[in-house]
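Questions regarding the structure given below will be posed in turn.
In this view, the complex is presented without one of its protein chains, the others remaining in place.
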């Protein structure tokens, strides 16, 4: 396994909430990340679909990792928007994020979230957001 | 307890992911909702702050409930955006959402997410999004 | 010229604000649109760059046309978000929008906005939004 993916897996493993959700980093290279979440019963909402909060978590985290691949590990998601396209059903949720543009201080990234059912992927949400490097101005988290 | 809040609590309790996160509905009336999430260790990221995915979950769900208070229980979040303002620390996360405008088919809502520490609230994120009524066009989830 | 492009040009020509801005529809097919705006002095802000409002106009309108290619001509932009990537300079602004997902009532679309300088394109903004079909519920514009 390459070093960047190894580093990413360590960071993900150090996030208790990612462990709670059961997320796995399945690909991580410069400007590109893939995060997978096996769909278990406790990730659902009242109608049996994956809860929007899980999809948002996957988008948010994939965006952050994508931005981090360009800006370094000390990054946070500043903002993002997400459009849900259809109810999410299946066995696996996959979030794939890419860097659209990166400067010194922040990166704009995009994420597509798919469900996998019987080996077939289906796009269920799309997201776009800004990842910011932190630590440049101590005490300034905005 | 009033009927709408009682109904809202039942819906929230029927969402396995909301149970996993530990969310509670603390207020629910026409056009207004308050969702609280006690901050436990498993909701955090690697630096000890509340994971953005949890904040997004709270925003998403509060927006949906706010929209549902105007449109009825059969609603989904179509889309939203969120801006994180500062790292979220404290003992409790509170998401307060309101309906800005509601039509027949959808409602535009806003949500403010606060952390509570030593009884003091601090705004940590703001969100805006669209809640759509479902069931009008069977098979059309967009 | 094909019929859809011809129809699109007529619609654009019937928008006084598009005429004021000087926009041209340069491509229009199912799920895909290209809108071009020659950069003239009156489209700029105080530092000589294209005003963000022009870029937003181009994104908004390209998104609407893209959605309209899937949903029919009676559509409006419900919402969108835009990230500006760099100051926009050059001779031409080009907005290219595509449909990501379309249902019966609405379509989620994406738009990339480029500047052209010395024949070289550069991405200056990215946008994502929802286009809604109107006329389904008379009197309900939300």
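Each chain gets a letter, A, B and C, in the order it is written, and its residues are counted from 1.
One rule holds in what follows: a contact is a pair of C-beta atoms (placed from the backbone, for glycine too) under 8 Å apart; a residue touches a chain by one contact, two chains touch by 3 or more.
Every value quoted in this text rests on a predicted model; they were computed, and no experiment measured them.
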TODO: Quick one: say which of C:43, C:99 or C:113 touches the chain that got left out.
DONE: C:43
Task: chain A residues touching the omitted chain (full complex) - done: 78-79, 81, 101-108, 130, 136-137, 140-142
- [ ] Kindly note down the residues of chain B that lie in touch with the hidden chain.
- [x] 81, 83, 85-86, 100-101, 108, 110, 123, 126-130
TODO: Provide the residue numbers of chain C that touch the chain removed from this figure.
DONE: 11, 14-21, 41-46, 51-54, 56-58, 60-61, 64, 76-87, 141-142
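Everything below uses one rule, namely that only the chains that are shown with their structure count from here on.
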- [ ] Check the residue numbers that chain A and chain C use where they touch, and answer same if over half are used by both copies, otherwise different.
- [x] same
TODO: Go ahead and note the Å separation of the Cα centroids belonging to chain A and chain B.
DONE: 20
Task: Mean-CA-position distance for chain C and chain B (Å) - done: 32
Task: chain A: positions in contact with at least two other chains - done: 81, 83, 85-86
